[in-house]
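Let me begin by presenting the structure, written as structure tokens, before commenting on it.
With one protein chain withheld, the remaining protein chains of the complex are depicted in position.
Per-chain residue numbering starts at 1, and chain names A, B and C are given in the order in which the chains are listed.
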Amino acid sequence: MYSAMPLLLGRADNLSSGESHCCTVGDPVRTLSFMDDADLRELFRLMVVTRRLDEEAVALQRQGVLPAYAPVRGQEAAQIGSAAALDRARDFAFPTYRELGAAVALGVDPVAYMAMHLNIWHGGLYDPNVARLAPPNAVVGGPVLHAVGWAMGAKLDDTGGAALTYFGDGASSQGDVHEAMNFAGVYRLPVVFFCQNNGWAISLPTGSQVAGGSVAARAAGYGIEGVRVDGNDVTAVFEATRAALEHGRAGGGPTVIEAMTYRLGPHSTSDDPSRYRSAEEERLRAEQDPITRAMRSLSAEEIADVEEHAADVVRKTTAGLHAMQPPPADELFSFVYREPTAALLDQHRAWKESQDA
Amino acid sequence: MYSAMPLLLGRADNLSSGESHCCTVGDPVRTLSFMDDADLRELFRLMVVTRRLDEEAVALQRQGVLPAYAPVRGQEAAQIGSAAALDRARDFAFPTYRELGAAVALGVDPVAYMAMHLNIWHGGLYDPNVARLAPPNAVVGGPVLHAVGWAMGAKLDDTGGAALTYFGDGASSQGDVHEAMNFAGVYRLPVVFFCQNNGWAISLPTGSQVAGGSVAARAAGYGIEGVRVDGNDVTAVFEATRAALEHGRAGGGPTVIEAMTYRLGPHSTSDDPSRYRSAEEERLRAEQDPITRAMRSLSAEEIADVEEHAADVVRKTTAGLHAMQPPPADELFSFVYREPTAALLDQHRAWKESQDA
Amino acid sequence: MPELSLQQALNTALRHACEDDDRVLIFGEDVGTLGGVFRVTDGLQDKFGEQRVFDTPLAESAIMGMSVGLAMAGWRPVPEIQFDGFSYPAIDQIVNQVARMHYRSRGTLGMPITLRLPSFGGIRAPEHHGESLESLFAHVPGLKVVSPSSPSEGYHLLRQAIADPDPVIFMEPKSRYWQRENFDPAAPVEALPVGRSRVVRRGRHATLVAWGAMVSRCEQVAQLAAEDGVELEVLDLRWLKPIDAEGLAESVARTRRAVVVHEAPLTAGLGGEVSALITERCFGEMRAPVQRVAGFDVPYPSGSLEDEYLPSIDRVLTAVQTALEYRRG
Partner (left out) sequence: MPELSLQQALNTALRHACEDDDRVLIFGEDVGTLGGVFRVTDGLQDKFGEQRVFDTPLAESAIMGMSVGLAMAGWRPVPEIQFDGFSYPAIDQIVNQVARMHYRSRGTLGMPITLRLPSFGGIRAPEHHGESLESLFAHVPGLKVVSPSSPSEGYHLLRQAIADPDPVIFMEPKSRYWQRENFDPAAPVEALPVGRSRVVRRGRHATLVAWGAMVSRCEQVAQLAAEDGVELEVLDLRWLKPIDAEGLAESVARTRRAVVVHEAPLTAGLGGEVSALITERCFGEMRAPVQRVAGFDVPYPSGSLEDEYLPSIDRVLTAVQTALEYRRG
């Protein structure tokens, strides 16, 4: 487990990669070309792992271990279903700050992922190139353009790779998202614009955010595909994403997928949703909880098995987080440039002297 | 005429306003609620004035009088037709750098307008509040958001006023334009997004600019009205704009109008279109020249009359431009703040001393 | 006399501004129902209605571009951008439009816009939530920039910013939102001109120049230094544009040494400007070059490295010592 490593020093190639620790989490989902029962159960399993990790993260925040956390509760099907459709040999995904489920599906070590919430490192500690998952991005709308550039790069290299970018209903208001859809449309790039419409952007409901009411409906204006799916139905999400990725690979250009789901928790652990939405709304939406739905199709035995596995992952993750040391203070000066500039070396030196003094 | 004024000193309220000099240009178009033959002839007249002024500006640039100029040739119907639909008692228009025709229709003194191209003042010398025309804006996409804010202000004051914002096919790619449409849609504001699709953004043809091929088609994604009109047909443009303004006033929200036209000239006087488009294309598009089209419905006598009027406006404008003095150098320090800061006064003083030394 | 936190003082200032001038509009992401992520606009929508206090969709460029249009229509916009680092998407509207429309229009279109911007670091927040943009803003002709260092300062400076006819960037030191002070916002105060600094503590051995959250840090330093018999003057710059060059010169001409402290990265930070202004005016009197203590030239780090990044009491003390011990070579 990552946290067993003595120090966080050095470049990320010394650090935890999803590859080497994923076994503790549950195998990263293999690339599925169609979905059979076994696959579906694997997705359920990952969803439950995500839910339990999410609950644990909230608990750890309350205990003061994590300074803050952005719960993913309610969006597990949307994230697992979409990430599971990626071909990890050639695709790449671009998350926001709320994509624990995608990380889990891509086999990222939860400890390396959570390091971000532990205030260890903004981008987490996983290697994005191995995980095929960019570092979490806190600028709403910002990473969407990266997916477009990445897809162009993949197309120029003719790798058959496609990009999938996560964004929220709130993010759909950002100019960058429009520019991204337009660029991807003009160049017909293999990009899946995966919008998790979870009903809220902090306190603003989608109805006051998205003129016209639908992010998927924007696609037609760019001459590209747009689909809405039930974001709480992991199979539907998976199928829509798989189709969109194939469409992109085949030269059909980008697709906007709007996965209709719900943020069951607060925006973050410092948010208080009772200020802007009713308990009644929350209760009603909880009835469509994707985990409850998934559980329904599992036997008691299967559930027990899944929960046991999830509990194991949670235990290890918690232990890992407890064991994790803050980065050595010297890292303050690392990674700014490929090689530090003279000015930075000077500042580092002065800082070190003041430490020793 | 403005240029007869001794100096460009002082605040703009001392300066030329469209109001006081418009008689030399042709009356500003009165607000038309429907269009009869006389009205149509008035629009033709303004179109011809615009064309002749435009030609003169190009000539003046060649003679070295104007440092540079952005020709409007070919877009006269789109601009006159749309601006003529505005109610100058309550509406407001937001131009780019290529809206001579709109300025003419709103009765702006051409000399005050051209002062921008004469490098006198970036925003020209007309009073925007009188002209109901914001200062020309050189940031592609930038002013579109101002129209949204202005429309919200008008709505809060319940004036019945609507905003009309000009932008190009190129500008439609900017994030600001998307954000503007979304905000206007969410708040259901009386804004007309008037896109002059003139086929080109400098060297990029619309086909490589606008994914999906139509700016009007973007409207549906925001749940708002979108129409395409023949931008070379002044009546069609007028009617579409009038309808959109009324729709906005009635609380129906914004409308996107895409006026299909063509930039018959170069992007600017320093541009060389032969590098990116064929003479054949230009010749074909010249056949749809809105001025030729307008002329067809006028008698020889009417044409002679219109041309005489236009020639008169051109003569006066040219004389005005020739007579115009550069602003006093002191103006370098003016208008930065409502009242200059101490630092600015210091800099002004030091500069003056260096002048006197 | 009520005890108010900075957050409450700002909330009160907004309330009073809305009461005094019905052209004041407050808007931004989550400022309505929620009352802002820091609750600075708490209760204002209830009091003034959804027309005067409203939520916007999530787009900072639109928030500022809309402000320009509202100002053109005669309103007095007080937009909020939720966090410092998210003003970057709005920089074009701020620099090319907000700051220039008055100039471009030769004074015919006023831009009385106050952008409220929770700023600076110190609260162990996620990426982009701890930035200091003052040197960017201070460089832009047409903008004014101010940052309060205490609840009473917050109240009065925000009222002054909103009343000002020009665009003001109001940088709220978020790590000080919960700092408390006894003062009566209703009590009349002498109106200071825009751009005036404030001597927070008198001293004679060196001047510490700071703004925002670093003011109280400098006060701590002065306290400690006093125990060693070193009397430090603490100058709260307050206005970062226009900068009070006279106030700086007056202080340093007396103390003959200066240390400027800020959170932003050193290079091209406002400390360079302050250093140059002081040196230009006091070169003859100065006993040591102006010392700068600033954030390092690195991205604002994650929480676990934050204390190392921010100017610490030790680093400021070291700089003071360097200034005091300086001997011309």
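Basically, a contact is a pair of C-beta atoms (placed from the backbone, for glycine too) under 8 Å apart; a residue touches a chain by one contact, two chains touch by 3 or more.
Since the structure is predicted, the reported quantities are computational estimates derived from the model, not experimental observations.
Every shown chain touched by the omitted chain in the complete complex is listed here: A, B, C.
Touching the missing chain, out of B:47, B:77 or B:171, is residue B:171. Considering the whole complex, the residue from B:165, B:182, B:196 or B:209 that touches the absent chain is B:209.
The missing chain, though absent from the display, is touched by one residue of A:97, A:150 or A:262; that residue is A:150.
Seen across the whole complex, the unshown chain contacts chain A at 11-13, 15, 92, 121-123, 125, 127-129, 134-135, 137, 139, 142-154, 156-157, 163, 175-176, 179-180, 182-183, 186, 334-339, 341-344.
Against the chain not shown here, chain B presents residues 67-68, 97, 116, 118-123, 138-141, 170-171, 173-176, 201-204, 208-210, 270, 275-276, 326-327, 329, 331-333, 336, 341, 343-344, 347, 351, 354, 357.
On the side of chain C, touch with the chain left out of the figure occurs at residues 61, 85, 88-89, 91-92, 95-96, 99-100, 103-104, 127-128, 135-136, 138-142, 241-243, 264-265, 267-277, 279-280, 283-286, 288-292, 296-299, 326-329.
Here is the rule we go by: only the chains that are shown with their structure count from here on.
Chain centres here are C-alpha means, and the one lying farthest from chain C is B. For the pair chain B and chain C, the distance between mean C-alpha positions equals 39 Å.
Averaged Cα coordinates give chain A a centre that lies 35 Å from the centre of chain C. Looking at chain B, one finds that residues 175-176, 179, 182-183, 186 touch two or more other chains. Shown for chain C are the residues that touch two or more other chains, namely 57, 59, 61-62.
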